[in-house]
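For this view, one protein chain was removed and the others were kept in their places.
Chain IDs A, B, C, D, E, F and G follow the sequence of writing; residue 1 opens each chain.
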Amino acid sequence: MPDVAVIFGSDSDIPKARDCMNMLKDFGVQFETVISSAHRSPDETLNWAKSASERGIKVIIAAAGGAAHLPGVIASHTILPVIGVPIETNISGGLDSIFSILQMPSGIPVAAMAAGKAGAINAAIYAISILALSNEVYAKKLAEFRKELAKNNSDKNKRLQSIGYEEYIKGMEKSK
Amino acid sequence: MPDVAVIFGSDSDIPKARDCMNMLKDFGVQFETVISSAHRSPDETLNWAKSASERGIKVIIAAAGGAAHLPGVIASHTILPVIGVPIETNISGGLDSIFSILQMPSGIPVAAMAAGKAGAINAAIYAISILALSNEVYAKKLAEFRKELAKNNSDKNKRLQSIGYEEYIKGMEKSK
Amino acid sequence: MPDVAVIFGSDSDIPKARDCMNMLKDFGVQFETVISSAHRSPDETLNWAKSASERGIKVIIAAAGGAAHLPGVIASHTILPVIGVPIETNISGGLDSIFSILQMPSGIPVAAMAAGKAGAINAAIYAISILALSNEVYAKKLAEFRKELAKNNSDKNKRLQSIGYEEYIKGMEKSK
Amino acid sequence: MPDVAVIFGSDSDIPKARDCMNMLKDFGVQFETVISSAHRSPDETLNWAKSASERGIKVIIAAAGGAAHLPGVIASHTILPVIGVPIETNISGGLDSIFSILQMPSGIPVAAMAAGKAGAINAAIYAISILALSNEVYAKKLAEFRKELAKNNSDKNKRLQSIGYEEYIKGMEKSK
Amino acid sequence: MPDVAVIFGSDSDIPKARDCMNMLKDFGVQFETVISSAHRSPDETLNWAKSASERGIKVIIAAAGGAAHLPGVIASHTILPVIGVPIETNISGGLDSIFSILQMPSGIPVAAMAAGKAGAINAAIYAISILALSNEVYAKKLAEFRKELAKNNSDKNKRLQSIGYEEYIKGMEKSK
Amino acid sequence: MPDVAVIFGSDSDIPKARDCMNMLKDFGVQFETVISSAHRSPDETLNWAKSASERGIKVIIAAAGGAAHLPGVIASHTILPVIGVPIETNISGGLDSIFSILQMPSGIPVAAMAAGKAGAINAAIYAISILALSNEVYAKKLAEFRKELAKNNSDKNKRLQSIGYEEYIKGMEKSK
Amino acid sequence: MPDVAVIFGSDSDIPKARDCMNMLKDFGVQFETVISSAHRSPDETLNWAKSASERGIKVIIAAAGGAAHLPGVIASHTILPVIGVPIETNISGGLDSIFSILQMPSGIPVAAMAAGKAGAINAAIYAISILALSNEVYAKKLAEFRKELAKNNSDKNKRLQSIGYEEYIKGMEKSK
Partner (left out) sequence: MPDVAVIFGSDSDIPKARDCMNMLKDFGVQFETVISSAHRSPDETLNWAKSASERGIKVIIAAAGGAAHLPGVIASHTILPVIGVPIETNISGGLDSIFSILQMPSGIPVAAMAAGKAGAINAAIYAISILALSNEVYAKKLAEFRKELAKNNSDKNKRLQSIGYEEYIKGMEKSK
């Protein structure tokens, strides 16, 4: 039984946010991935949202772009925490998606993440940080993950100190 | 039986858009005014939207601000033409409202009007222009209204020509 | 005799909005496509706009970019409902086009659609939703179209559930 | 022992977000309110953030404006879920605050709420929705709260239907 | 016979741009002030624009806000140089007005000034700089005016040097 | 002796604005093209600006991007009309360039054109419209040019009417 | 002999940035305050900028709004470090001022501060941080100032902990 659901308004957004699912997988989180549009299949979307809690879902991640109503529409039909991922668009790189997710009216919150790939990854991590409040395994994994991030940064810096910025850039260009 | 419905997500927006209802009244259009939030009373909203057509409504005007999902949510539950009025906010005077109404995905259009009072008035006029396609009385009234606008402009200009800009401004300041 | 007219200020915008005409065609709507610039051929544009109603046109779709005056200029010469499609530009993906179409003064409304391709498609659908008010065939087709959208979403979701997000993405990448 | 902490980078922001604390209080949530600047008292801030989990805090709400680093800086020192409230500024009503909170890099998420008062209230509700995952009392209260919102909307609508929009607006103006 | 025309789409903008007319007057320029809306009185506007050159007008100043089509519409009906003044609005202080005036398509230029009062004044000065190309009196006056601006700056600086910034500010506050 | 000068702050902008010079050439205008940076070669720039009028220059076109001070700096050293062309940048397609050119303080106007190629072309045409006030040859050519634009539009429309939008688009794609 | 110069393009900006001078005074820095416009008194401005270094000035603070060329124009005539303060405007709270100061071309940097009062104060502190590199007194004072900021934050927090947020807000409202 999944703890987290990742829902997309359009299947074209799935590849852009695949790192979200990959991250959940890496942490061993049970999750489901769903396509359901707030506008094109509204009844399916609201039925899904209304029953999410009963089906054991604890956190919902919703990714959408443009007039990105999906996270807000879902939030209006559930009391579960909803995390919104603004898909990047041509309007200033996703300003329309950001505002439609962020500017929810008082009473019905949605947690907005950054636009694009970083937001997709962070939605997964944020969901895990919520699950970690009552699950020590996730809490430990999350702490490990953070140490890993710091160590990774530290290793990169050590390499930079030893070879200098010019060699470092050359190495980056090669590995592309 | 009303031809037009004006729906608000929050009653605090009603005074800001009252010119919309006044304009409908001036044209003799039958209309209903409704409060129903896309987020706070989602079931009421969608039931209302689904049954709008059966109740004889022909055009729906929806006014909302911030993550202004109301027009889009209604449009997803009806094939009636929906007109969206972005309520002004602190985000650049309503850029969040504008994007949430304007940037609808392909398949489910909403007709966006200007932000604020001009948009509220124009929503009424646009609704009337739709009704006028199959109602000669409205068509005539609309043509009259447009002549009136032109005449009003012309009269103001004549006054300006006769008294000059300085007197004209003084007159404006007095009449405040 | 066409019911809908699609007018372009510049022929370079025609390919960007071709889905508008395709959608009208799919619905069996009679339409004409016209090139006439608000600025470069103003007299032709206004004569066209003034006579549109007499020629039986019911809804006008006008696509323009930058200082996109075309929809507003046409609206000033007719009482027919005008739908504006903002062509995408380099200014935040079309913010100039959006404002020039959206921010019409009170009295002369234009119905603004989303910027770009989604707006072009939605202009057609919105026009059809207006025609459908007095034409049952269009009303039925529109209801069908909406069911189709929902079914299409549902089918995609079923496929996603059966093969999982990784295979689904692979399938998308192949079909490119 | 508090479950939630509300932290402010500047005491001048406390009155703007007081509804956040009031909402927590209404729900009977134990919380602490703290002033600690990411920039002016960085050591105090990071010590506070590092020890928050040990002190039993489960969710952190951080409100900040301008280069609103506080939520992100706190998130970098804890694995607890952090909710960011962008305080409104003169830059487009808080676009600087929004971006500084929203656009966190992958690995260290912050949950951004709407700018201003709605965001302050929603931060409290979002925190409660997280606590409600492992606390049935909060879950029930939250469901009640949502019913209340819907009923409140419904009551307002009934009143509007019975007295009409003109009387309704008069009533609103009187009660100011 | 006037050399310059100042045209307004709405009489409500006249007081905001009155410094434009005052500046023309100060320089002794013959000018006319006109109210004619691009949208509400389109025929009057275009007839006026088409005949402007014949009536001896050399430069046209057009002030408008929102979907500020007036300067562009006039420019499409005359080869005279047109100067556009964006009236300030709630959209980022006039970003809609700016874009609608600035982003004219190739072939039909409009000279955009700053939004608001500075733009209104500068429209007058720019018009005079054009007239000054074939009128030595204006050229001399303009050179005088510029010297005056520099001297005025210099005098203020001298005063500041002699009394210090604190007294200077006190003086400013008194003279309010 | 040139009537118009086109000045660039950076030679990298010359190709982006080449249509400006081409247009001046097409109209038979004598012009000079100059590279001089407001920031990197300020003395050369101001000496050039101060002497422009004496050397017989009547209109100055200045193209610059980013903190595009060049048009304003030149305008501060001459009373000749200055036309500014905002070069497109990564900041919303040139919003930085636009503001730096447009928002001149009262007393020292610059005429801002559209960002990018359209602005470059229009700068030339605007310069010609100024010269045309005292030069009948230019006035005639400009009127011809406008008729040409209208005819060109009309011809394209005729072709569209005869072959339909699908063939028209195919023709456009072929001629690429 | 002053170490720092604070220059204003318009005397109307002096009161808005007075905290800059007050801060310099508090630190015991010798400074001069100057009015000189980049556009209205360009020669005076450039002479002042060219001679600043000889007169012993070490850091220049320039405050300007709109097309805020002053900091950049000064930077083009001196190799001294220039700090720019964007004065707030109606364009998104100063986005025009920010871009005109920030987006300097490569070779001629200006150090941009925040828009408005915070930027004015920070310009003074940044200037002092530069002077402190070769002046131990300033270095000590700056370290003191930073401790003071932290202590001030800490004191406020202690007060908040002892009286609670509601009393704290009441106290703030009283002291207004």
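Following the convention adopted for this analysis, a residue touches a chain if its C-beta (ideal position, glycine included) is under 8 Å from a C-beta of that chain, and two chains touch if they have at least 3 such contacts.
Bear in mind that the values here come from a model prediction, so they are computed numbers and not experimental data.
All shown chains touched by the missing chain in the whole complex, by label: A, D, F, G.
When the omitted chain is restored, the residue from D:2, D:15 or D:42 that touches it is D:42. Contact with the chain not shown here comes from a single listed residue; of G:21, G:46 or G:113, that residue is G:113. Of the candidate positions F:33, F:53, F:135 or F:152, contact with the unshown chain belongs to F:33.
Mapped onto chain A, the interface with the missing chain covers residues 88, 92-95, 114-116, 118, 146, 149-150, 152-154, 156-157, 160-161, 164-166, 168-169, 172-173. Mapped onto chain D, contacts with the missing chain fall at residues 9-10, 37-40, 42, 46, 66-67, 69, 72-73, 75-77, 89, 91, 95-96, 99-105, 107-108, 110.
Where chain G meets the chain that is not shown, the touching residues are 19, 58, 79-81, 83, 98, 102-109, 111-115, 117-118, 121-123, 125-126, 129-130, 132-134, 139, 142-143, 145-146, 149.
In this text, only the chains that are shown with their structure count from here on.
Chain B and chain E have Cα centroids lying 33 Å from one another. Spacing of chain A relative to chain E, judged by their CA centroids, is 50 angstrom. Within chain G, contacts with two or more other chains are made by residues 37, 40, 42, 66-67, 89, 91-92, 95.
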